[in-house]
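As you look at this complex, bear in mind that one protein chain is not there, while each of the others sits in place.
Residue numbering begins at 1 within each chain, and the chains themselves are lettered A, B and C in the order written.
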Amino acid sequence: MINVGIVGGTGYTGIELIRLLLQHPQARIKMLTSRTEAGLKVADMFPSLRGVLDLAFSPLDIDQLKTCDVVFFATPHGVAMKHAQDLVDAGVKVIDLAADFRLQDLAQFEKWYGMGHECPELLQQSAYGLSELNREKIKNASVVGNPGCYPTTVQLGLAPLLKSEQALISFENIIVDAKSGVSGAGRKASMGMIYTENTDNFKAYGVAGHRHHPEIVEALENISGQKGAFDSLTFVPHLVPMIRGMLSTIYVNLTEQGQQTDLQTLFEQFYQNEAFVDVMPAGSQPETRSVRGANYLRIALYQPIPKRLVIVVAQDNLVKGASGQAIQNMNIMFGLEEGLGLQSIGLLP
Amino acid sequence: MINVGIVGGTGYTGIELIRLLLQHPQARIKMLTSRTEAGLKVADMFPSLRGVLDLAFSPLDIDQLKTCDVVFFATPHGVAMKHAQDLVDAGVKVIDLAADFRLQDLAQFEKWYGMGHECPELLQQSAYGLSELNREKIKNASVVGNPGCYPTTVQLGLAPLLKSEQALISFENIIVDAKSGVSGAGRKASMGMIYTENTDNFKAYGVAGHRHHPEIVEALENISGQKGAFDSLTFVPHLVPMIRGMLSTIYVNLTEQGQQTDLQTLFEQFYQNEAFVDVMPAGSQPETRSVRGANYLRIALYQPIPKRLVIVVAQDNLVKGASGQAIQNMNIMFGLEEGLGLQSIGLLP
Amino acid sequence: MINVGIVGGTGYTGIELIRLLLQHPQARIKMLTSRTEAGLKVADMFPSLRGVLDLAFSPLDIDQLKTCDVVFFATPHGVAMKHAQDLVDAGVKVIDLAADFRLQDLAQFEKWYGMGHECPELLQQSAYGLSELNREKIKNASVVGNPGCYPTTVQLGLAPLLKSEQALISFENIIVDAKSGVSGAGRKASMGMIYTENTDNFKAYGVAGHRHHPEIVEALENISGQKGAFDSLTFVPHLVPMIRGMLSTIYVNLTEQGQQTDLQTLFEQFYQNEAFVDVMPAGSQPETRSVRGANYLRIALYQPIPKRLVIVVAQDNLVKGASGQAIQNMNIMFGLEEGLGLQSIGLLP
Partner (left out) sequence: MINVGIVGGTGYTGIELIRLLLQHPQARIKMLTSRTEAGLKVADMFPSLRGVLDLAFSPLDIDQLKTCDVVFFATPHGVAMKHAQDLVDAGVKVIDLAADFRLQDLAQFEKWYGMGHECPELLQQSAYGLSELNREKIKNASVVGNPGCYPTTVQLGLAPLLKSEQALISFENIIVDAKSGVSGAGRKASMGMIYTENTDNFKAYGVAGHRHHPEIVEALENISGQKGAFDSLTFVPHLVPMIRGMLSTIYVNLTEQGQQTDLQTLFEQFYQNEAFVDVMPAGSQPETRSVRGANYLRIALYQPIPKRLVIVVAQDNLVKGASGQAIQNMNIMFGLEEGLGLQSIGLLP
């Protein structure tokens, strides 16, 4: 039984970790910390846990956390990097759901997150937790930086093309038009988050630049092995009036080679052994509700004209886009079956 | 392993049965029938099942269904009563999620459902499947009539008062002001159901009379043993712009005896051994999202003036109000632990 | 042309006043004040006003406000009572959309709003702005206390019964089960208001006591002339996942006299000359979307058993329940046609 600590359990990735871990046969939530809510019963904050979890938030105490086997940081950016080394030294594995261990490029981290990195050496040893693409490194890592939600969709949407031995796409005109449910912004009381400002409304946001953009670029460089190749990628996120769900529509131009390739088959073969990546039949229209609460990510391809491929990728931003993938990574790190505890089926309707 | 057949798997109680049974360790979905969709893969209709259920709808064939241990009818009213006797004769247990086995009063059935009953004798032997209140009878029944969603909230909300040895409430002024999410009306293409007619809208409906009214009355008579006592009960359902969830606000007047009783304690003790009924602390405000996708039903009590008790009851209309309770009844009928397969935690947010 | 000042134009009653006044042929918005947003262009806060209103928020300056003909306070409770006397002395009419001039009972005001009243004499001279019931007093008042949204539905729903010369209903068992869209809570950044905590959810709230309860009781006493008669009225508000809209379901017991009265006709005649109160045909089911953005209030009656009447009342909480009624009162105070500027039709769908 894996003893789990969760630092910062009062946000949505926190409650989602709890929900999923409570259904995990090999994990036990040992402690949940919160600076602001120490002493409060978790079920008093999240009424869905009444009768299921009889635990209170405790203050953040690193010595206590060292008694866990793994600690998840479901905190704002900048917290995990303060404590990760201590925990690793004590033999505890660390999975950060914030951005501290996502970007290897320290200058980019500082630019987008407004803080210097406090443990660059640990960062270098850490693994980037895109489970399907980075399994071997995750297996042996002490620290995993769990990917951002948008970057997960873009990487899994483009990986079969980028990993091909042949040059299938042009890197020049990649457009990522991405859409997220409101929970992607977390659980915080700000005017932009309130019900009456988001319902029956749709907008683009972050057009001046979104923190997931450098993560997407660095990750695609790593996947393709082509540094600098994705500088012209355009990424525009939008806000959808729904609680959960994320859908990215990715537009790429195909090379001659790409136009002569059966891309549907390429994708199906690339993911044929993946439990959580579903390449849908040609012409399908993935819906976010098909993965509501589930760890699946669904992909569909269209080719409106020979030279252009449209890749639609859908996931639950809180599951495959955050807490579900974090648990998938935990399973990998502890040598468990990768899908353990992640069998929840999408809640439909 | 229990072999399960589902007749009419294309509606919301059908897909919900599937979702829950797939997570049940002792049940196996053997066949799903649909008149209109025979041959179609279930996952092609419900994309949440892609990669999880590899089964197609088959035509309704009673001989085939006889190879199951239990058959759920997730059909319109009037279907189960045509086939139940055949199945029972073959040793198959039957759980009807429609109304065929809810009302013992045949005249009421005919009046509200517009059809004569086709197996009144079997109806008499059947059990009314309000699990918590009728466990013994369900255990030995071959046929269970699964309760309506509204009646479930009213019965569990009033049972501790009605089962008391003392006369705690007046029967004269019981008001049930009930609210349901849109999935309560099922999965059907009618103008009243479309997105644009229900969103950002609230209304009462069925004020001329709702089919659950006679069920509520008969059930309360049975619980209290007082025939005719609830004829002045008023029940007004309302439609809430949400997918799932049901909340009933029940107003009763207390007798002198009732005013001198600690009703909070009465409720807590009445349900102390029930896994799925949560009596919340005094002053709580149950939210439907706390049970989204879960089999829990939550109750809170207020007493704004000494003589009046307000009982608020929340559930997921598709789970405890339908498919979840049906599986709870299956567990009872087969001597399994009652909560087996029903551990899903509410999806929040 | 009436020169209008609005104090506190950054909330939802503020923006709604602006929207309606911009369509009013006899009113001109002269200034809008905001403590926190002085200097900001109003259209930069509310993008719907781009190209329509070229005005910035100014700081609250009473001398400036004295140049207006009427000042609306769309502020938190306690602001209007600090400035009303000054304005009245300068010949400016005041309409307060908060609670400062709603309750004549000072002890109740202090109890529910947590502050002493600062101008009790002005309060005594003020008129309670339920337009249809209090027209004469409003016409001659310098200060109008605009009613709360819930109290508007209850008063207009019960007035025909209470104003009858005959005793039609019992005062003992009045239940008001009320439901409001989220905008009723105003425009504020609190956790309870955020999108992800309110969507796909339904709950009762304020069950420990709601500030509109004493207002309802005092108003019904005034309408009926029966002090103390409504102490047993129970009022339970609920929160509906929609932006706008309010629906109150009111349950009353009828006297013998009431049971022998044609109540549908009574209501129709009572409101026959009212432009904004719509008594729908018997059996109708008013929907909040039918009044979205409009100043109408719709009423329907049902009598499920002879002794019980159910009154359903629907309005837009921000229009007839707040800013629309405030403008209706302005029209009355200035001797204009009562419906001027209020012809907006409900936005459907």
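Going forward, contacts are C-beta pairs under 8 Å (C-beta built on N, C-alpha and C of every residue); 3 or more make two chains touch, one makes a residue touch a chain.
Here the structure is a predicted model, which means the values were calculated and not measured.
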Seminar exercise, completed: Answer key for B:I2, B:L32, B:L65 or B:I243 versus the chain not shown reads B:I243
Seminar exercise, completed: Out of B:D69, B:D96 or B:D200, only one touches the absent chain, namely B:D200
Problem set entry | Touching residue (missing chain; options A:N3, A:Q85, A:S164 or A:T249) | A:T249
Problem set entry | Residue of C:M1, C:L40, C:A208 or C:I345 in touch with the missing chain, whole complex considered | C:I345
For this session: Kindly note down the residues of subunit B that lie in touch with the hidden chain.
Result: 12, 182-183, 187-191, 193-200, 241-243
For this session: Against the chain that's been left off, what residues of subunit A make contact? List them.
Result: 173, 175, 177, 179, 181, 196-197, 199-205, 207-209, 231-232, 234-236, 238, 240-245, 247, 249, 251, 253, 283, 285-289, 292, 300, 302, 304-305, 307-308, 310, 312, 314, 349
Exercise. Residue-wise, where is subunit C in contact with the chain that is not depicted?
Worked result: 12, 15, 19, 22-23, 46-52, 183, 187, 199-200, 243-244, 275, 278, 280, 286-287, 289-294, 296, 298, 318, 343-349
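FYI, only the chains that are shown with their structure count from here on.
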Exercise. How big is the gap, in whole Å, between where the Cα atoms of subunit B centre and where those of subunit C centre?
Worked result: 39
Exercise. Which residues does subunit B have that touch at least 2 chains other than itself?
Worked result: 199-200, 243-244, 286-287, 289, 292, 349
